[in-house]
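A single protein chain has been omitted; all remaining protein chains appear in their positions.
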Amino acid sequence: MNRDEVTAAIVAARLERGISWQELADLTERPVVWLTAALLGQHPIPAGEAKLVVDALGLNPAVIPILGAVPVRGGDPALAADPTIYRFHEALSVYGQALKELIHEQFGDGIMSAINFSIDLQRKELDGAARIVVTFDGKFLPYDWTAGA
Amino acid sequence: MNRDEVTAAIVAARLERGISWQELADLTERPVVWLTAALLGQHPIPAGEAKLVVDALGLNPAVIPILGAVPVRGGDPALAADPTIYRFHEALSVYGQALKELIHEQFGDGIMSAINFSIDLQRKELDGAARIVVTFDGKFLPYDWTAGA
Amino acid sequence: MNRDEVTAAIVAARLERGISWQELADLTERPVVWLTAALLGQHPIPAGEAKLVVDALGLNPAVIPILGAVPVRGGDPALAADPTIYRFHEALSVYGQALKELIHEQFGDGIMSAINFSIDLQRKELDGAARIVVTFDGKFLPYDWTAGA
Amino acid sequence: MNRDEVTAAIVAARLERGISWQELADLTERPVVWLTAALLGQHPIPAGEAKLVVDALGLNPAVIPILGAVPVRGGDPALAADPTIYRFHEALSVYGQALKELIHEQFGDGIMSAINFSIDLQRKELDGAARIVVTFDGKFLPYDWTAGA
Amino acid sequence: MNRDEVTAAIVAARLERGISWQELADLTERPVVWLTAALLGQHPIPAGEAKLVVDALGLNPAVIPILGAVPVRGGDPALAADPTIYRFHEALSVYGQALKELIHEQFGDGIMSAINFSIDLQRKELDGAARIVVTFDGKFLPYDWTAGA
Amino acid sequence: MNRDEVTAAIVAARLERGISWQELADLTERPVVWLTAALLGQHPIPAGEAKLVVDALGLNPAVIPILGAVPVRGGDPALAADPTIYRFHEALSVYGQALKELIHEQFGDGIMSAINFSIDLQRKELDGAARIVVTFDGKFLPYDWTAGA
Amino acid sequence: MNRDEVTAAIVAARLERGISWQELADLTERPVVWLTAALLGQHPIPAGEAKLVVDALGLNPAVIPILGAVPVRGGDPALAADPTIYRFHEALSVYGQALKELIHEQFGDGIMSAINFSIDLQRKELDGAARIVVTFDGKFLPYDWTAGA
Amino acid sequence: MNRDEVTAAIVAARLERGISWQELADLTERPVVWLTAALLGQHPIPAGEAKLVVDALGLNPAVIPILGAVPVRGGDPALAADPTIYRFHEALSVYGQALKELIHEQFGDGIMSAINFSIDLQRKELDGAARIVVTFDGKFLPYDWTAGA
Amino acid sequence: MNRDEVTAAIVAARLERGISWQELADLTERPVVWLTAALLGQHPIPAGEAKLVVDALGLNPAVIPILGAVPVRGGDPALAADPTIYRFHEALSVYGQALKELIHEQFGDGIMSAINFSIDLQRKELDGAARIVVTFDGKFLPYDWTAGA
Partner (left out) sequence: MNRDEVTAAIVAARLERGISWQELADLTERPVVWLTAALLGQHPIPAGEAKLVVDALGLNPAVIPILGAVPVRGGDPALAADPTIYRFHEALSVYGQALKELIHEQFGDGIMSAINFSIDLQRKELDGAARIVVTFDGKFLPYDWTAGA
């Protein structure tokens, strides 16, 4: 069983048992975006949390070391065309160059780290309508030409 | 002169005169991400604000109606490979499917609008290091099978 | 069993039993385009309607929660080359920019929603020949730079 | 001057003179979607209508025979990523296979012609909100294995 | 069993039993190009002819309704690189624009239908060498802006 | 001036002077498909015919040696999306594998040459409707493992 | 069992039994490049040679008619990135246009046939180092506009 | 003037003056394939040979240092679709994997160098027909895991 | 079992048994980058080392000849999007052209061999932070137009 097959088993068991992502996050005491991404195959999961999930979903404990290995990240590029995910890429195609210009103007030459990083999803209300608020929060890394000793 | 040529002229004049994006935003009393994106060719700019920018940058006033037309949005796909912009796409390749799952779990079947939408860039500090915080804020649009009267 | 496998089982059972899409739409009291798209894997199907379809096609009731989850939308890009589907994309390659210009001229800067949206297929006759009339009907969403409270 | 250059000149002159697509359609007594598409380079324009447009926009009459030649249709694929145009392609990625199935169920094996065809854009209101209604109307062409005498 | 699997079974059984495409065409009294394309998954096959083929190849009669459904046309794009098929695409890359110009000069603005259409393969001899003669024969469809009543 | 620029000059001069491809073919006593393809940049044109065309179109005689050089064949892939040209590629996506099978069944293992080859366009009538008949006629080349002496 | 599966079985059995390509070529009295390519799925193999190979590798004789059918040629495009194969494509990216120019200068307008063709691999020594010498040998085919009688 | 512009000037001047590649090779006493590739932008040309070519073609001597710089190799990928060049790539798609297998069987694990390499084009006759014989001749480089001192 | 399947079995068994790549390298007395790459399917592995690995991982000894064959190198292009691997490609997109210029300035016209080559990974410390130092070390190969005797 490879990591992709473990991911598929998690997705199927979760639907079958009717367990929410939030419940799995609460069970493991992890941020819900992190835990959901990890269970979808994007992060290694320490054995303790992995065991809790495996028990809750009724999976074979043999998958725990597989969940603990660093995965190949990135997943299926076809996902980018799903309308719910596409809107984020569309926003970047419209505003990405502006973000680049303003990062350079306000921080200097560098990038927002996607490694020292967290992402958060919140619900807000405005004039009686729900709004999705997603926050990318990453350390600024200045271009820095450094060589090890 | 088409919109792409006007954009190039804005970029060149801004560097030559040493005017910041923030100064142009202050001049036009617009949010700086919106104004920067608009000047980079992503939004129509009303004649009043366009005139202020054209004067500040010393451009030909004949470009004002061109700035006022709705542009073809999206720009150059090669931009997505610039490291500063790429990190946002990388974050979506790692966390995009998790965002989709959690939007559906918390809001139901639908999307975050990229039209009724704003984006914000802030600087925060943590343990003496600067962090880039980018917020995507869009109205939740539930899938709704509706036909006009 | 994942959603793709459920879709394949629906397609096979429908042919085997000789049940039309219209009959399934009537059975579930849903618009036929919506129901057909949903059964082809593009929309979640509430448990009530899902049960009616599962019974009619003789499928395993265990697929009902899978039909109820929000799917990854968009399907196989190879479908776009099928001649019957291609003609719609060809029409957009010829008329898409004109639609964009006229939406902006008549409605302002914005888009037709594909979420608050319905699509309809009708048969008309003209001079003794059948015509296919497909109507895209979506709410106009103006570009609106709004942030949640 | 080739057709692309003539198209660019039309687009620029229209903005400069502040003439709407509808006014050009009225001037030439043509349907506005057809005329807009034709001026954007998708259809040949008969010399009579071409002369009316050329006069209204102050273009060189030497472009009239170029406007009269059948163009290479289809234009720039980058246009498909503009959000206003993209929503139509997104709708087809979600509903295209359903349209194919229902065309076959209701009409038999064949296609909607994109040649014996018209497309229309209307504004409707529903609950105080504007809706964009776009109708694709094409002759049904059944697959018909026929050889000339 | 889906249509692709039925096609694979037909291809295998035909080789195993040593039956030619021409024999299957004679058996079903269909043009050989049409029947071969249909058995390779490009056209629905009426139950009568399908039964004759199924019997001749010793297939399971349960595939007959699958053969009767309209397939997704187009097949595997990798086929276009096979040298025997590639030569046709090469000829179009060299002569396609000339065909377009001459269709417009001799017929007006329009297309050759690929739906009201047949294709024929003949062997000719010239100076003692065999020549392959393939004829595309399709109805001329003039661009015709028509809306249903 | 390179060959592409010469081709563009030919296309422009032909429209301006209102000369048909057939007239140029008659002038040079060449098959009209060959001559049109050659003038569109797909074949070298001997100096005699080139001079006749150059005179008829009022071009600079300095282009004659450029027209005489063997060009890079194949042209712009965007042309394949033009609806008039696309229908030929669509026919090959539906019938190409069948042609391959029947070439092998009737001729053996080999290809239709696209070099020892001609292509013809004819108009036929059937039941009062015009039909476009395009014939590909190429020498059969059997796979033949041969080495020079 | 289709041709790809037969190819995989040949590759596996050859490794398992430790039989070289040269031994299979000697056994069948065929040129080694031809036989290797044919066993890798690029040529039909007559029943006599096929039987010799099947016996030597211990395969099921039922694959003999599958080996005798004309395959879809070309194989997996990922192979072109293997370093050993890539060097040939690299040489063509550097020298291909020069070969084209010199073929036209020395032979006239035409191509080297890849059908009436053989390819040979030899080992040479120079200054104590081994050199790989690969010879492409194909009939010159002049562009020849010919139609069958 | 960059290298691409120098190449275009060489190509144009050669046609205008009617000088063959062979004459330029003789003038510079270089192998004709090497010199042709170099003049088409694939190799640096030493100042001595560059001056001979520049004089023969009547070019500006200022291009000599540009011809002497190492170019970006590889040129336009569209060239690979020209039929004369395509046949070489087609031969590799059919025989490339066989060459790989035989290189490994006869030489061991490694590649044919495309750097310590030459390529030759010869004309042979067989049964009264001309054959093009192209020889790739490269040093065998065994995979060798070596680190510098 | 083909090489890809053997690779998958190695990856799974290593995780299950908790054996590190370094332990396998120590066991076989091979450089750890070479051995890891080889076990991931990029190099043939001599029978002696292969047996040691097969024993340590509890695999079937029948895979030893498969591990000994030269593989198709290069693997899955999707790997290039994994963030840990992507950073190396990003560095080449930023510094690759500079490396090319400096190789030519310091060594002359040629390449760094990727065949007579080794790669090394080291950990260094700087100001209390760990640094990854990866060294590419390849023989310089000058472009050298040589033909075998």
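The chains carry the letters A, B, C, D, E, F, G, H and I, assigned in the order they are written, with residues numbered from 1 in each.
Criterion: a contact is a pair of C-beta atoms (placed from the backbone, for glycine too) under 8 Å apart; a residue touches a chain by one contact, two chains touch by 3 or more.
Since this is a predicted model, take the numbers as computed values, not measurements.
Asker: Which listed residue (B:Met1, B:Val133 or B:Ala147) would be found touching the missing chain in the intact complex?
Answerer: Only one of B:Met1, B:Val133 or B:Ala147 touches the chain omitted from view, namely B:Val133.
Asker: Check the options H:Asn60, H:Gln122 or H:Thr146 and report the residue that touches the missing chain.
Answerer: Only one of H:Asn60, H:Gln122 or H:Thr146 touches the chain omitted from view, namely H:Thr146.
Asker: If the hidden chain were put back, which residues of subunit B would touch it?
Answerer: With respect to the unshown chain, the touching residues of subunit B are 8, 11-12, 15-16, 18, 78-79, 81-84, 124-126, 131, 133.
Asker: Touching the absent chain: which residues on subunit G qualify?
Answerer: Subunit G touches the missing chain through residues 81, 83, 86, 90, 93-94.
Asker: Hey, which subunit A residues sit against the chain that's not shown?
Answerer: 31, 34, 43-44, 70, 72, 100, 104, 109-111, 113, 115-118, 120, 137, 139, 141-148
We adopt the following convention: only the chains that are shown with their structure count from here on.
Asker: Consider the two chain pairs D-E and A-D; indicate the one with the greater count of contacting C-beta pairs.
Answerer: Counting C-beta pairs in contact for A-D and D-E gives the edge to D-E.
Asker: Taking each chain's centre as the mean position of its Cα atoms, how many Å separate subunit B from subunit H?
Answerer: Roughly 47 Å separates the two chain centres.
Asker: For subunit H and subunit I, what's the span in angstrom between their mean Cα positions?
Answerer: Those two chain centres are 31 Å apart.
Asker: Using CA atom averages as chain centres, what separation in Å is found between subunit B and subunit D?
Answerer: From the centre of subunit B to the centre of subunit D is 29 Å.
Asker: Residues of subunit B that contact two or more other chains, please.
Answerer: 69-70, 72-74, 83, 90, 93-94, 100, 104, 110-111, 113-115, 117, 137, 139, 146-148
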